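Note that one protein chain of the assembly has been removed; the remaining protein chains are unaltered in position.
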Amino acid sequence: MIRVALLGAGRIGQVHAKSITANDDCQLVAVADALPQAAQDLAAQIGAEVRSIDEILADDSIQAVLIATSTDTHSDLIERATAAGKAVLCEKPVDLSLDRALAALKAAEGTGQPVMVGFNRRFDPNFAALKAAFDGGEIGKGELLSITSYDPAPPPVSYVKVSGGLFRDMMIHDFDMACWVFGGPPARVTATGSAIVDPEIGAAGDVDTAAVTLQWDDGRIGVIKNSRRAGYGYDQRIELLGSKGLLSAKNVLENTVEKISAEGASAAKPVYFFLERYMRAYEIEWTAFIDALKSGDTMPVTLREGVAALACAEAATKSAQTGETVAITADMLGPA
Amino acid sequence: MIRVALLGAGRIGQVHAKSITANDDCQLVAVADALPQAAQDLAAQIGAEVRSIDEILADDSIQAVLIATSTDTHSDLIERATAAGKAVLCEKPVDLSLDRALAALKAAEGTGQPVMVGFNRRFDPNFAALKAAFDGGEIGKGELLSITSYDPAPPPVSYVKVSGGLFRDMMIHDFDMACWVFGGPPARVTATGSAIVDPEIGAAGDVDTAAVTLQWDDGRIGVIKNSRRAGYGYDQRIELLGSKGLLSAKNVLENTVEKISAEGASAAKPVYFFLERYMRAYEIEWTAFIDALKSGDTMPVTLREGVAALACAEAATKSAQTGETVAITADMLGPA
Amino acid sequence: MIRVALLGAGRIGQVHAKSITANDDCQLVAVADALPQAAQDLAAQIGAEVRSIDEILADDSIQAVLIATSTDTHSDLIERATAAGKAVLCEKPVDLSLDRALAALKAAEGTGQPVMVGFNRRFDPNFAALKAAFDGGEIGKGELLSITSYDPAPPPVSYVKVSGGLFRDMMIHDFDMACWVFGGPPARVTATGSAIVDPEIGAAGDVDTAAVTLQWDDGRIGVIKNSRRAGYGYDQRIELLGSKGLLSAKNVLENTVEKISAEGASAAKPVYFFLERYMRAYEIEWTAFIDALKSGDTMPVTLREGVAALACAEAATKSAQTGETVAITADMLGPA
Partner (left out) sequence: MIRVALLGAGRIGQVHAKSITANDDCQLVAVADALPQAAQDLAAQIGAEVRSIDEILADDSIQAVLIATSTDTHSDLIERATAAGKAVLCEKPVDLSLDRALAALKAAEGTGQPVMVGFNRRFDPNFAALKAAFDGGEIGKGELLSITSYDPAPPPVSYVKVSGGLFRDMMIHDFDMACWVFGGPPARVTATGSAIVDPEIGAAGDVDTAAVTLQWDDGRIGVIKNSRRAGYGYDQRIELLGSKGLLSAKNVLENTVEKISAEGASAAKPVYFFLERYMRAYEIEWTAFIDALKSGDTMPVTLREGVAALACAEAATKSAQTGETVAITADMLGPA
């Protein structure tokens, strides 16, 4: 029985708490949060104790921590938790600063502790089935990858201002998907972005609609499209052209009912947002973490991979500003 | 907090145990089963006591029982439990004998206790969405209803022999769906059946493939198709033609991945069987039972409705044997 | 170059005229119609002569006639044309009277002239692809066939009165499809019909909504559903369950555009009626007739098959009236 502490009792922390308690191989013993009430409510609900982060890190009986605090604390907590001998599952992104993330990577790798980054979409059964079919050779060699990722509605501008920008905050998921599908980071990133959904987002220095092209050294190409506002729900699709065919993972719909009338045919729309779409993925993600801990296998999403996604985001941010293609260099990906 | 006992700890009893324990408004306090070990295993897993049926019925603190025992005990247990002042959720079918079910109906109605029959498919979110769209007037007046219901593989012949036959054992669900969608039982039933999947089933006096036509007094028509062996999984679809359009509820697929290659396009097949397809429906069913108990509202599936489905099955069995249309008469539907 | 005459210059005659003139192996030399103006207009348009039926049948240079006159003339014209040494393609149905059709069959077979019946749906590329896949063994042995066939809107009651009834006029197509898919006529027919779309149709002694079950001697089952009014267009689908899987041919839609918005997803509806759906089938049908003439092969739809479909219609009409299953006996299918 692996003893686990949860750092962060906000919305995403509560999601993880469910996954942790549903897993028979671990026990959620402590919850910490900067807001005492949030920690208390969640702890009460799941039968865990409220403790400070210091107390948790000092408790040798706790083997793993899940970091679901605000992004600006991730690097610090990764360093402190691994230094304290804990295994870590840290929410994405690793950091808003690539340099800071690289430092945390160096420190964490120095401790030898396993660190996983919470790119939940890898564990979505649909995307995982696409990846398995591709890895199984069903469409030959990969050539052209397309990722569509639209949120239903833009976040408040106050959030946008501290988010690190669309590329680091939202497209980070898609960068990881692209690196995951193609087995490593691209060589070059070219980005185009606009604030077309909400001028306030533009005034805050960010974009809300963007298209990014990735190119790997062997010529493979990836295209990522993001919009902060699809209106109809959470549009999450992947399409991969290979030398022998095309694989695509479609959206998950609200139900399977269709109607045909004189006005045309109609059907349900995609489920509304990430909690509806990815709840099962969060559960599988946690199981994968625990299973890797038990077996000693490499984490299914390494900290180095979390840094690679951030390097793509950094490159895209720069490319969107300059109109030039930006190379992903070796030093952006971690120590040799 | 409604105190509940579970009668029957077999496969379907275990499914219900999950739903009961997941519901915050009730507590599963006791489990009974003819096999002591089965009762003990399940009780241990969910933290309930093992008790005999007699003990359960004698315990006035228990307000509701879920009957998930073998079909031949249903009528007896409905009568005994309602006589003991319990609310009842009984698995389908009510009985294999329409006469016996009618007697149980009369007895149970005499007690005034609420009884619900476990027609889980009504609670499938897809079928429920179709029903809601229809009731909302989206396709006008209903005219022609089609239900496709294929199992992935036939049961053992030993089971077939005691099952009451395809119409009572398998199509009973579809009869209920038809009555539910159209708001009451049909006036006439015509059935055609063949043992084409497995000659052993024919030798046992049953059919494995059947088509049944229902007709309501106002002319509405329903068509039900059953096969014991679809091979590709659990094929569960409804289609309803109305005066202004067509509604259909499609299958639930294993995932959303599609492939196109020189050989053609391919996609996932339907989920394999009822546990994959209807797990969520069982949960919603139980919640609906508990909510009706709390509010005092009519049960969402009444015992009378369970009898009506059985009356259809009885008529279909007779029609398949004689080649004649069989009327559903008032006396087949319960006391006036 | 096969010289052809067209008997009947009405709507369906005009459709066939296009197919005949588009085929390089034949020449449309003469057109006859009871209405001189209709014959003249069509003849002028395609560069053919107007002639009487007598003149056409007396002209030895004409090798084939296409009979597209009113149904009550079909049997007579089949007899006269084959007696005159012409090959015949006759529109469906062969006749409204099974006895009259059987007499025409006997007479025509006596002449040795090839006769084809115009069941155009066999030549629809989608249904033909389903049939080819089935015959290629892709789903094993056929077990349960379903045909859905809805018209967009009911015909005028004046037409209904002389149509021979839904089973002979409309479902005749579906009876032929069923016999074609399963390689011969069924042994038994059970029919249920209602006048639910339009009470006037009921007052005229006909039905507008019907479900028919067919059963072959080896146990295979077929289900046909008809409605005179789908509202949204021409709903024409086939679904076939076999021992190893399911084949289905879906509708042809107006276009491939889909929309997703906050209100849901929407798409185009099926094309509106038979001219939109089957124009290509009529062309292929004619080519198949000409190719069989040239090669001397058996006609792709024989007169005997046309009679078999009519026998099913006769049986269904009787079954709907009596509520009893009606057998298709050998004498209903033509001379031994």
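The first chain written gets the first letter, and so on, giving A, B and C; residue counts start at 1 in each chain.
Throughout what follows, contacts are C-beta pairs under 8 Å (C-beta built on N, C-alpha and C of every residue); 3 or more make two chains touch, one makes a residue touch a chain.
This is a predicted model, so every value here is computed, not measured.
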Touch assignment to the omitted chain, from C:42, C:247 or C:316, lands on C:247
Of A:2, A:83, A:128 or A:221, the residue in touch with the unshown chain: A:221
Can you say which of A:119, A:232 or A:289 touches the chain missing from this structure? A:232
Of the candidates A:76, A:109 or A:143, the residue in contact with the absent chain is A:143
Would you mind spotting which of C:72, C:99, C:138 or C:218 touches the chain that isn't drawn? C:138
For chain B, the residues touching the chain missing from this view: 231-233, 235, 253, 260-270
Pick out the residues on chain C that sit against the missing chain. 125-126, 129-130, 133, 138-139, 244-252, 254-262, 268
For review purposes, identify every residue of chain A that touches the missing chain, sorted by number. 143-144, 146, 148, 150, 188, 190, 192, 194-197, 209-211, 213, 215, 218-221, 223, 225, 227, 229-232, 235, 241, 243-246, 323-325
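Here is the rule we go by: only the chains that are shown with their structure count from here on.
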Round to the nearest whole Å and give the separation of the Cα centres of chain A and chain C. 58
Per-residue overlap in chain B, given as positions that touch at least 2 other chains: 244-246
